[in-house]
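Here the complex is missing a single protein chain, while all its other protein chains stay put.
Up next, chain A:
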Amino acid sequence: MKIYSITVFSTENEEAVNLTGEYELSGFGFFQRGSVQEFMKFFSKTVAERTRPGQRLSVEENNYIFYSYARTEGIAGVIICDNEYPQRVALSLLSKILDEFLGKFARNTWKPQTISYPELKNYLIKYQDPKEADQIIKVQEQLDETKQVMNKTIESLLQRGEKLDDLIDRSQEISFQSKAFYKQARKTNSCCTIS
């Protein structure tokens, strides 16, 4: 599962303005990359224009899914990924990126050329793996691991129980035998003398 691009648009006017964007084009042939990037920009722009403020949208096209989230402050984010990438992770990723964007750049700096958002590239690379992006998935995985460890512990505990049972039997037997031994010894030491 891959993310192909993350783009941020400003939707104040009728036409969305591309503020910043990062593209992952390594899956395409060298000569197609330019046109693929143009296509991505165009599609993202269209989807961003169609998204109403405060609304999350997902559009599916062939094998690619566009997730977009428009904020009421006038910006919208679009993520293009393949159809395996989980929806929830993509949408929460959008929320996170837009929050950070809003925090970093004031409203009057929203012009396409003046914004440099290098973290976006890091995000794009880092979040190719959805497990990194979503806390929920991470916590769930850790919990599953812990559960497996616990299961193993319980199994070994059961084995320990078996061994302890074995020990009990053996110790009981020794106890009986030593008792017999003691009685025997006492008997030979009794009143009758050896003639």
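By definition in this document, a residue touches a chain if its C-beta (ideal position, glycine included) is under 8 Å from a C-beta of that chain, and two chains touch if they have at least 3 such contacts; residues count from 1.
Just so we're on the same page, contacts and distances are computed from a predicted model.
Novice: Would you mind picking the UniProt name of the chain not drawn here, from "DNA replication complex GINS protein PSF3", "Ig-like domain-containing protein", "Dynein regulatory complex protein 8 isoform X2" or "t-SNARE"?
Specialist: Answer from the UniProt record of the missing subunit chain: "t-SNARE".
Novice: Given that one chain is not shown, which residue among A:32, A:109, A:122 or A:172 touches it?
Specialist: A:172
Novice: Would you mind spotting which of A:54, A:103 or A:118 touches the chain that isn't drawn?
Specialist: A:54
Novice: Footprint of the hidden chain on chain A, which residues?
Specialist: 52, 54-58, 87-88, 91-92, 136-137, 139-140, 143-144, 146-147, 150-151, 153-154, 157-158, 160-161, 164-165, 167-168, 171-172, 174-175, 178-179, 181-182, 184-186, 188-189, 193-194
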